[in-house]
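A single protein chain has been removed from this complex, and every other one stays in its place.
As written, the chain order gives the labels A, B, C, D, E, F and G, with residue 1 at the start of each chain.
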Amino acid sequence: MKCDFILDTERFQRQGFPEAIYSLGKTEKQVIEIIANLIKKPNPIIATRVEKNLALKIKNKFKKSFYFDKAKIIVINPLKKNGKNYIAVITAGTSDIQTAEESAVTAESLGNNVERIYDVGVAGIHRLFKFNEKIKNASCVVVCAGMEGALASVVGGLISKVVIGVPTSTGYGTGKGGYSALLTMLNSCSPNVCVVNIDNGFGAGIIANIINKNR
Amino acid sequence: MKCDFILDTERFQRQGFPEAIYSLGKTEKQVIEIIANLIKKPNPIIATRVEKNLALKIKNKFKKSFYFDKAKIIVINPLKKNGKNYIAVITAGTSDIQTAEESAVTAESLGNNVERIYDVGVAGIHRLFKFNEKIKNASCVVVCAGMEGALASVVGGLISKVVIGVPTSTGYGTGKGGYSALLTMLNSCSPNVCVVNIDNGFGAGIIANIINKNR
Amino acid sequence: MKCDFILDTERFQRQGFPEAIYSLGKTEKQVIEIIANLIKKPNPIIATRVEKNLALKIKNKFKKSFYFDKAKIIVINPLKKNGKNYIAVITAGTSDIQTAEESAVTAESLGNNVERIYDVGVAGIHRLFKFNEKIKNASCVVVCAGMEGALASVVGGLISKVVIGVPTSTGYGTGKGGYSALLTMLNSCSPNVCVVNIDNGFGAGIIANIINKNR
Amino acid sequence: MKCDFILDTERFQRQGFPEAIYSLGKTEKQVIEIIANLIKKPNPIIATRVEKNLALKIKNKFKKSFYFDKAKIIVINPLKKNGKNYIAVITAGTSDIQTAEESAVTAESLGNNVERIYDVGVAGIHRLFKFNEKIKNASCVVVCAGMEGALASVVGGLISKVVIGVPTSTGYGTGKGGYSALLTMLNSCSPNVCVVNIDNGFGAGIIANIINKNR
Amino acid sequence: MKCDFILDTERFQRQGFPEAIYSLGKTEKQVIEIIANLIKKPNPIIATRVEKNLALKIKNKFKKSFYFDKAKIIVINPLKKNGKNYIAVITAGTSDIQTAEESAVTAESLGNNVERIYDVGVAGIHRLFKFNEKIKNASCVVVCAGMEGALASVVGGLISKVVIGVPTSTGYGTGKGGYSALLTMLNSCSPNVCVVNIDNGFGAGIIANIINKNR
Amino acid sequence: MKCDFILDTERFQRQGFPEAIYSLGKTEKQVIEIIANLIKKPNPIIATRVEKNLALKIKNKFKKSFYFDKAKIIVINPLKKNGKNYIAVITAGTSDIQTAEESAVTAESLGNNVERIYDVGVAGIHRLFKFNEKIKNASCVVVCAGMEGALASVVGGLISKVVIGVPTSTGYGTGKGGYSALLTMLNSCSPNVCVVNIDNGFGAGIIANIINKNR
Amino acid sequence: MKCDFILDTERFQRQGFPEAIYSLGKTEKQVIEIIANLIKKPNPIIATRVEKNLALKIKNKFKKSFYFDKAKIIVINPLKKNGKNYIAVITAGTSDIQTAEESAVTAESLGNNVERIYDVGVAGIHRLFKFNEKIKNASCVVVCAGMEGALASVVGGLISKVVIGVPTSTGYGTGKGGYSALLTMLNSCSPNVCVVNIDNGFGAGIIANIINKNR
Partner (left out) sequence: MKCDFILDTERFQRQGFPEAIYSLGKTEKQVIEIIANLIKKPNPIIATRVEKNLALKIKNKFKKSFYFDKAKIIVINPLKKNGKNYIAVITAGTSDIQTAEESAVTAESLGNNVERIYDVGVAGIHRLFKFNEKIKNASCVVVCAGMEGALASVVGGLISKVVIGVPTSTGYGTGKGGYSALLTMLNSCSPNVCVVNIDNGFGAGIIANIINKNR
């Protein structure tokens, strides 16, 4: 056994989206080795949960890489955007923006247009309604919300598209860790709401990418 | 020790609301004995979670008693309603109505006016907005909701009064038992939302009664 | 307040799918009243979790209704199927079939073609691979699995489409209630897997319907 | 999208209480930008969970701001107190004081009188009874308690007003995080007890403010 | 292997209390066989959770047996009471009486005096204080309480003896199953409170028996 | 799709143990159809969790089938026992016997010798030590225990073989459902203890069969 | 309100044990102020969870104070030991010693003799049996154990005295935080085992003190 990983280098061809490098459980050395292997092909490369220090090292080594600091994502070889379809990415509060950016940057790197609509949570529901048209015309909608996570249901009830709910771990007391938002979204009375893991902005971006492209 | 209970007969005088007889954990004999003791005073008597069979026996024995079957409540010596203030009792769906009725009948028995607004959950939020004025003018609002329980936050964001959230145990999968709705309400981003135990329509009715009377 | 429900009669026009009548939390009388109101319009009507007794009463009263007993669904005014696109509905075991049928019948009633692939769980993974082509060519895939729910990840890794995971409540011990399968699917290392509530076949059918139609 | 937030600037007019700036999930820059926007109107501004460092920066920039260090709250443009009504804020132990101060300072900033009664938990219940009259005459009572949280029920049984229970996250072992106190308060046998999220002193202060003003 | 059980016939000699026959997980035949074996020695025999039907069969077969229906206990060969020491057994409500009786009858069968004080929960704390002297003079106190279980802490704060808290499974919503009461008692701020399993009246009776006898 | 199941008919050849028919989630018709298909080959067939009624129907239809009522297992075509190696199956109490029998009968049907040692739980640890030699000489040991499940650790500390812990769902209060026993076994300080799902006697029997045969 | 605490100065007289100063939730200033107030009376003072830094400050200020570093306890005015009765304090492993010392030092400070028996967990049960006589002759036994916590049951089965189980938070994975050990002890099949909160060595010491003195 010579190395710690077996790259699934066919994934982009097989699935149309790349294997993300989830940085948290890996050493800096492992992340850089994996990029060095992947970069031999011209496919898009996405590394998530990249803290600033690591990002600097990657950018030093791989000049083509770009760091999105709000999203904590490194992108190499992004796809070009085309068409008019777009994905709407919505947050309930300002604390949900990192996760939303993880979704948005993932989708943009794979060639999708993204419209961001941030800080329109249900405590002041009129803020949401100002964006009614933009939301209705999206191919699909990603809703990032912590606390009680009610925004996904409300958006779900307004539109005919799929809503991808991303519970975020912002919150305190019983909201800590995002379980409250997760349960809210799983129990949505709007049946067009599906859910991904807490803080999984990347997954939501991938799913939105598939739906938007097939439209 | 001769009997199974020590009545807190001063409670109505001390607190302005009676000790409810929660029927579920008690034998029929215990419930009837407690009523027989309480009825010696002219105060209102409320027994909750009373199934039909027990209700019939109580009505046979205590002619003044009245059974509200949707609420599963027996009332004796209700107070007269007066004034124009009212409490709004709202549900997200039809499955939440029993709990809502427990709140509404409790409040009415203690002399409050109640406006019922049922089945206005967030999957079709426009249904709620039709009742905007009625909700805004209430002294306080009881919101009964199961599933994701998002309605309490939305209502909370619209008004300047206290919202008493009652999570209901309707739901399935992760919504079973009402924990999802409970967490949603506890994590409401509308700070005027407070919460009582799952299915505790009686408690919400008592709290609404106190707020409405002090107005 | 004259009745227990406020129909969201515009939902089909607004969202392209009807409000389902979830029968479990409702009395037989409520279910029948709701159908009687909805049937005035020519839109599809779907009632879920309908036990046999109730189904007979509904069929007696509404001659156009059809009962799918494996799915426990009543359908009235189904849409016609057209096109060649199809949704694949897969189960890990025979115990997951009721939920899978809830998805399949929901999607078919809204005019989608459905391919069923049942009992191909990971304990004998070769069974799954026989259906490789059929799965890859679907617009999207619904995977119903209880126990450890690993099938959703495996299918997710094989294809470029969205996988909608439906954890089922079959299982015993720590698998009781479906939480194990839910967690498995939420933590899928295949990023194209999204999840709905435990046993929520209806929701998965609605989401698959949206994706399949937009293709 | 130019900025990270959409202020709900009408909230004070619409609801009579301002949108709080919950500092924990936000960057210092975001907090200061939000204040800079809100301060254009003469309404009260409340920022909670403000650590000392951030407080200093805010005070440097906004000379009218005042920092309550026990409460970790910044207040700008507080309302004047008037009338004789008051809110009682009670704690079980000394560890619950920060949460209690969050409630008390919130309520005072909105023009309410507050009586603080601290460290009167049930292990020495005689300490509570010394304050009997002061508690009974309050418009409503906020009870902050961690550990077993029993104080809310005991106070609830003594008075005719609403008790707003605030479970605190102080405690260890099974008491860690405040879940034990939360459950105790939700299951209170005193029906006049309602509950807010763990450590949510701000919410309790808002609810107490509404009840006290409407009296 | 000829039989399903290996009696620990030396337990009474070794520990001073007998092995209880917990009837719930056993067939009627197993319970009767175990009694038939134990009855060969003159030691006390206690079978708990005995429903009426089984009790009748046991009484038919073993004439010396006595059934306590409130406690659901069969006793054979009880020890004689002596001395003036006594154990106090207290309940918060009438629904906790079965568990309390399990404690009381267990202790009495082993020769202890027991004082019962029922229905003195904290919603009307004055009821408890009437029994102050009786409680203070007990060797130790068993407190049975469901719901929020606060009574154990309050009693613990009043006396210098050990309080054995028995959480009961009475309650609904978040109180269902007794976890709320259990957590309350484990987190008691009165350090003289120890706890046994939910509904474990037998265990509390055994512990009280040891403490009372050693006094 | 013509039928509800796809038999993994090669499993016995591939793995050396058959696919069990877990009866609980299946209709009687499905169970019988599956047996009818499997019986075409001469391999052993095991159906678990078979209640009496179903067992009678199976025995009527398949004359070679044998029903073990304590184990709730139907066996067809058992393998012959040979060799002197044996598996020890131990229970803590009489309530754990059904699960133990599921293990024992599974292993015996696959040709293993089994020694049963029942009712030797840690409350009277001397009962266990009488069987010291028999336990030490087994190829491996299955320990079935509910309640606190401590027996697995104690046995693990005595021997040099693998202990397969099977938590059972017997117990009440916090022991209900078997989670307490499961956690005990997972946290065993004896490192030779591995664990299967709660009540999963079949799985333990299969694992013991593999270890015993390879010896 | 001038200060943050109301001392329960009568507690030692009322209950025979002092109010402990639990240092974790308090500022250093608060701890020192409380000691300064308590030291005016000659009663024993116990402060728990005192880290080294705080201990040094306390010892500087109050010359009579003594710091037990393994127990993290400060004691002032300990009572004299007398008599021959003793309490046994037992641990399963070396990681449980801090909690055990909290129990032991608490009991010794109140005048009890203590026998320590450490590192005798069930993975090598023969180590325990060497101390059989010492354990049997104790007035009562405190058992501190993390991981699977099985030791409390085994000790409980050997003796006729009360066992006070203290689950400790040592452990990893499912044993993290001590819940596994807690559940084990609550579900003990030895009925003479009672339990206190996770890591609550102080509480166990107080209860042991009461039992030992009354002997």
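Observations
The definition used in the following text is that a residue touches a chain if its C-beta (ideal position, glycine included) is under 8 Å from a C-beta of that chain, and two chains touch if they have at least 3 such contacts.
What you see is a predicted model; the values in this text were computed from it and never measured.
Listed by label, the shown chains that the missing chain touches in the whole complex are A, C, F, G. For the chain left out of this panel, the touching residue among C:Thr48, C:Ser139 or C:Ser180 is C:Ser180. Residue G:Ala123 is the one among G:Ile87, G:Ala123, G:Leu158 or G:Cys189 that touches the chain missing from this view. In the complete complex, the hidden chain is touched by one of C:Ile21, C:Met147, C:Ile164 or C:Ile207, namely C:Met147.
Contact between chain F and the absent chain runs through residues 14-17, 20, 139, 158-162, 164, 182, 186-187, 191-198, 200, 202-203, 206-207, 210-211, 214-215. The omitted chain makes contact with chain G at the following residues, 93-95, 97, 116-120, 123-124, 127, 146, 170, 172-176.
Hidden from this view is one chain, which touches chain A at 1, 4-6, 8, 10-11, 19, 24-26, 30, 167, 169, 177-179, 182, 197-200.
As a working rule, only the chains that are shown with their structure count from here on.
Looking at the partners of chain B and chain F together, the chains they share are C, E. Fewest steps needed to get from chain B to chain D, stepping only to touching chains, is 1.
Put simply, the C-alpha centre of chain A and that of chain G have 50 angstrom between them. A straight line joining the Cα centres of chain A and chain E is 56 Å long. Measuring from the averaged C-alpha position of chain A to that of chain D gives a distance of 35 Å.
Contact with two or more other chains is made by residues 182, 197-198, 200 of chain C.
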